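For this view, one protein chain was removed and the others were kept in their places.
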C-alpha cells in the first residue's frame, strides 16, 4: 500500500474495515478482471462526472480556507486538474460511448452521490481546512491506492484506461502532493503529536465517514 | 390543501408527482391509521433528531443570508423554535421510549439523511437566500400540510401526538409565517412575475429535489 | 477586571496594548464622564446599528459551525438577544433622538465598520468555530468589561443608560455564558493546554486583530 505521507496511513488505519470495504469493493474487482458490466461502468462515469463538479467545488472551497500561499497554490492546482483534465477525460470517454456532455449534465444525481459531495462541502463550511482535507482525502488517495494496486494486478481488462489514469505516474504524483499538503497542514495546526490532540477523533470520524460514502458510491455503481 | 401564501402552491405544482409521493407516502398513511410499526417510528425519530440539528444549521445560515432585519428575525425565530422546542420534543418522546439523548447524538446518520440536510445547506452556500428557502420549504410546509390533513383524517392512532404537533395551531402559524417570508423574499428579489423570471426553473428544481429527498427520508423510515 | 472564564484573560493578555487602546479609549472616557458630544454618540449608535446586523449574522454563522447542541443553543440565544433586544434598544434610543429606523438602515457603513464585521464573518468562513469565537470575543466581552467598570466609575452622565445596559446584571450574565462557551469549545477542540497548541498563536492573532478593529470603531465614533 502506498502511504502518501505520514497522516494518511493513520487515518486509513482509523477507518478500519470501512477502508477495506471501499478499496476492495466488488466494483474495483470488476475493473481489475474486466468482469464489470459496461452499463455499470457508464452509469458510474455519468454519476462520477456530477461528482467531479461538486468535488472541484470542494477543492475550490479549500482555497478559501487555506492559511498560506503554498496551501492555496496546491488546492488551486487540484481544482484546475479536476476541471480541466479529469472532467474532460470523463466527457471524452462518455462521448466515445455515445453519452453527450449535455446528457452528463442533465443526469439526475443519485442520493449516494448527493450525500457524499454535499457532506464534503459541509465538512469545509462547518469546520476548518483540516476538516475539509480529512473529508477530501479518501477519494483522492483511495483512488491512488486502488490505481497503483490494479496497475500491478490487472490482467486483460476493458478498463485499462481507467486503471492507467489513477495508477499512472501523474496521478500518483498528485497523491504524493496531497499527502504532503495534509502532513504540513496538520503539523501547522495541531503540531507534532496529532494523535494525542483533542481534534484527532473528529478528523478520523470525517475521514471514515467519507470512506463509507465512497463504498456507497461503488454500491450505487453496481446498481444502475 | 393549505396554501401558506402565493409562491408555495406554485412550487408544489411544479414538483408534480414528487409532492404526492412525499405527502402521500406509506409512512404518513401509517401514522394516520396507526399501522406504522413502533420500531419504524423510533428509527425515524432518531434520524429526525439528527436531521433537526442540520436543518437548524440551515435556518441559521438563512439568517446570515437575509437582506432585511425582518427576514433575519423570522429565520432566527425558526432556529430558536427548532432547537428549543422541536428538538426538545424529540428528546422527550425518545426518552419515554427508552432512547437517551446520548444515544440520539451517537446514532449513525443514514445516507438519505446526510443527502437531504447537506443538500439544503449547500443550496444556501452555493446560492442566495431564495435558493436556500426553496430547499427549506418542502420540509416545513409539507409537514404543515400533512399535519393539517391528518388532524382531520386520523382515527385512533398511537401517533396522535405527532399529528397534533404539526397539525396544531402553533405549527400552522409557523407555516403561514414561512409562507409569507417566502412571498416577500421572492417579491423583493424577483418581482411580481416570478414565474416569468430566468431563475424560476432553478428555484423549482431546488424545491423538487428537496421534495424527492423528503420522500427518501420516509423510505428510510420504513427500513430501520 | 472581569475574567469571564479561563481563556478570555489569556487572549486579553496576548492582545497587550491593543486591549488598553480599545477599553481605555477616549470615547469610553467620554461616556463615563459625560463629555462625549451628543453628535458623536448618535453617529456611533447609527453605525452600531449596522454593526449589530452583521454581528448577528456572525453569531448565526456560529450556529452553523457548532459541534454540539449546547454550543448551537448558546449561539442561537445570542442571535436572538442581539436581534430582538440590542437592536430594538438602538432603534428606540435613536427614535428618541429623532433618527428613524429607516434612516438607520439607509445609513452608509463606514469603512471601519465594514472592515470589522466582515473580518469577523470571514474568520468564521475561513476557519472553524474557534476562529470565529476568537474574533467575536473582543466585542462581547470587552463591552462587558467596559460596562462593569463604568458602572462603578461613572458620575453624572447622559450616557447612564448605555452604561447600565452593558454593566447591568443581564449583560454580565451573557458575558459569563460566552466565556464559558469559549472555555468549553477550546477544551473540546484543543484540550487542556491550549497555550501549548500549534493553533494558539492564530487564535490570539484573531482576537488581537478584532480588538484593533474595535479601537478603530471608537476612533470612527469620535469622527462623525
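Note that the chains are named A, B and C in the order they appear, and that numbering of residues resets to 1 at the start of each chain.
One rule holds for everything that comes next: a residue touches a chain if its C-beta (ideal position, glycine included) is under 8 Å from a C-beta of that chain, and two chains touch if they have at least 3 such contacts.
Given the structure is predicted, the values throughout are model-derived calculations rather than measurements.
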Displayed chains contacted by the hidden chain, counting the whole assembly: A, B, C
Per the touch definition above, residue among B:25, B:125 or B:212 touching the missing chain: B:125
Contacting the left-out chain in the complete assembly, out of B:23, B:64 or B:208: B:64
Contact residue for the chain not shown (choose from C:30, C:127, C:194 or C:216): C:216
Interface residues of subunit C (partner: the chain not displayed): 57, 111-112, 114-115, 118-119, 121-122, 125-126, 213, 216
Footprint left on subunit B by the chain that the document does not show: 64-65, 67, 125-128, 131, 187-191, 197-199, 202
Interface residues of subunit A (partner: the chain not displayed): 53, 56-58, 60-61, 63-64, 66, 69, 72-73, 75-77, 79-80, 83-84, 87, 105, 121
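One rule holds in what follows: only the chains that are shown with their structure count from here on.
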Co-neighbours of subunit C and subunit B - touch as defined: A
Degree value of the rotation bringing subunit A onto subunit C, based on Cα positions, nearest 5: 180
Homomeric contact subunit A-subunit B: same or different residue positions, threshold half: same
Inter-chain centre distance, subunit B versus subunit C - centres from mean C-alpha coordinates, in Å: 34
Chain centre separation (subunit A, subunit C; CA means) in Å: 41
Euclidean distance of C-alpha centroids - subunit A vs subunit B, Å: 32
Residues within subunit B bordering two or more other chains: 57, 121
